[in-house]
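Can you keep this structure in mind? I'll have questions shortly.
Missing here is one protein chain; the remaining ones are kept as they sit in the complex.
In order of appearance the chains are A and B, and numbering begins at 1 in each one.
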Amino acid sequence: MPTSLEFANRLREKFGEALSAPTEFRGEVTLTVMDPARISEVCQEAKEACGFDLLVDLTGVDNYGEEPRWTVVYELYGLDHRCHLRLKTSVGEAVSELPTVCRVWRGAIWHEREAYDMLGIRFQGHPDLRRILMWEGYPYFPLRKDFPLAGKPSEVPDVAFTKPAPLEGGPFVTVAGGIDSIVREPRVRTLEGQD
Amino acid sequence: MATVKDIQFLDSAARPGVAAGTLTESSFGAGGDAESADQVVGEKMVLNMGPSHPSTHGVLRVVLELDGETITRADPDIGFLHRGDEKIAENMTYNQFVPYTDRLDYLAPLANNVAYAMAVEKLMGLELPLRGQYIRTICCELARVSAHLLGLGAFAMDVGALTVFMHTFTEREKVYNLAERLTGARFTTSYTRVGGQTRDLPLGWLDGVRKFCDEVLVTIEEADQLLTRNRIWMDRTRSVGVISGVDALDFGLTGPNLRASGVNYDVRKATPYLLYDQLDFEVPVGSVGDCYDRYLVRMEEMRQSVRLLRQCADRIPGGGENAHQEPINVADGKVFLPPKEKVLTRMEELIHQFMLVTQGVNAPAGEVYFGAENPKGELGFYIQSRGGGTPYRLKIRAPSFCNLSILAHCLPGHMISDVTAILGSFDFVMGECDR
Partner (left out) sequence: MTTTEFGYNSKIEGDVVFSQLDAALAWFRENSLWPMPMGLACCAIELMASGASRFDIARFGSEVMRFSPRQSDVMIVAGTVTYKMAGAVKRIYDQMAEPKWVIAMGACASTGGMYRSYAVLQGVDTIIPVDVYIAGCPPRPEALLDGLMKLQKKVSRQPVVRDLMITSALRKAPKAPGGVVIGQESAVTHA
């Protein structure tokens, strides 16, 4: 039975320097795709040649303060060989665009819509890139690190208001995580954007 | 699994043709006039179903474009229950997030708690003692029975069989009683923590589980007799909402929906976690992928869960009373709260308690993904940690989100009345889908 590491090396052989060396943590193998424009090729190869037929998850991560700002993580699984593989690719804020993997797995349609809705990452070639969890016309991207948890006032159709949630400096008055997380996440603690 | 060869059914491809044919024939006499038929059949109607609708199982909105009674396009609109869980998670310690996991798939909160705790423990590299793992397995399987009971009850209620709903809810009350004895809450249990559980099994709880197993099998049989060979039920669910295995896999379906389409993927068997590799159970797999198959798969899964519950109840180390004080939690004071008598008398445990409560578990930097077989499908947590007590990014891979993505592909070609049957058979939960 091939292992995830073997599949990672197989992909690396095919794509050469476009993929980084595989890293392992807690038994999981992660491959970073250095050139984001090739992500859908890599995914295609992973599905067809290596048998990763299930796209388990597609996540966007905001590396606020680092460049490139967006990392998109693809979690793959193959039913026959029962291996997981993680592909990651990063793209800068100035570009904020990646090729879509909808042609490889149609389940990515909704996942990419969510990544767009929450973070603002666009996907080239996506058939229907619009907001999925927030309403059409919501002006912000909520999961970005510089967007406060309490939210910012905006217009809602029919109700015509949103107000920031009363966090009282919180959330929940006491600060979770101690000193470390304040240093890490200063923006969610500050009251910018609130009255 | 029952097979019925004497009932005629149409596959979904033939349905629109038949519908259009009957319209032209009946409205315009024999040998219908094609030209005038077109004039009548021309305009398509857009119907908005939801978000407040009795059959959408929560707040789902489906915008249907109809040609007469047949659906030509369907556009599900989700997000009416988007509460911002993932952003909240970035501000909370790992243990503080447990109550939010209850409310994801709120039909099976114990299973969500276990899945989340296991994801964080994978990140930390912890392994629970055996008794703790048995307790978690029992919780997962109880949650599975409870969720399927409600899923089937609601599905039957939408299709019209109200009695089944009442029966299954009575059984669910028994699960609630057990959960209340174990955790303190009927549902929204918040039972697990990183590194273990909040409390051990109460006295007599396992006997209650065994008694419940006996009783729930009776109810499953009753529901079976009411529905499985019922002519109306079969007419409404056979060959309705057929999803091929290839499509299901492509759209990321998991759980009973995927297995009903013929794909044998169960996380408990494929990449076993907890004790599933040591326990004896079967995974039901369907063949056609219609609503009837999804119903049958869930019924059989309940029976298999009862089988698992009985095995766990018999084999748990320490038994029902745990007289030998078998540990259920990880013994590391830096991960799991130390016992109170030590916290109040000794310095080291006091410091551990303080650090854990104020700053949380100190997770290493790294990223993990852990997927568990929840009643709805594969519930996965992707946690990216950069050290410290709070995650940098927590993504919840919700099975209902992926299950619903196939609606736009699956609904066209059916009649409006089939929509409730299809939605009911998918058994999704909006709390999980929207997070």
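In this section, contacts are C-beta pairs under 8 Å (C-beta built on N, C-alpha and C of every residue); 3 or more make two chains touch, one makes a residue touch a chain.
Please read all numbers here as calculations on a predicted model, not as lab measurements.
Asker: Using the touch definition up top, pick the residue from B:49, B:107, B:156 or B:209 that touches the left-out chain.
Answerer: Residue touching the chain left out of view: B:107.
Asker: Looking at B:72, B:188, B:271 or B:358, which residue reaches the missing chain?
Answerer: B:188
Asker: Looking at B:88, B:130 or B:217, which residue reaches the missing chain?
Answerer: Selected residue, touching the omitted chain: B:88.
Asker: Which parts of chain A face the unshown chain closely enough to count as touching?
Answerer: Spelled out for chain A, the touching residues are 133-135, 140, 142, 147-152, 156-159, 162-167, 170-172.
Asker: Could you please point out the chain B residues that touch the chain left off the display?
Answerer: Residues touching the hidden chain, for chain B, are 51-54, 58-59, 79-84, 87-88, 99-100, 102-103, 106-107, 150, 165-166, 169-170, 172-173, 176, 186-188, 430-431.
Just so we're on the same page, only the chains that are shown with their structure count from here on.
Asker: Quick one: in the complex, what on chain B touches chain A?
Answerer: Touching chain A: residues 78-79, 82, 84, 86-88, 90-93, 96, 122-123, 125, 247, 249-254, 263, 265, 270-271, 358-360, 366-369, 371, 378, 380, 382, 384, 386-390, 392-393, 395, 397, 401-402, 404-405, 409, 434-435 of chain B.
Asker: In their complex, what parts of chain A are in touch with chain B?
Answerer: 25-26, 28, 30, 53-57, 59, 61-62, 73, 75, 79, 82, 84, 86, 105-107, 109-111, 114, 118, 131-135, 142-143, 149, 171, 174, 176-178, 180-181, 184-185, 188
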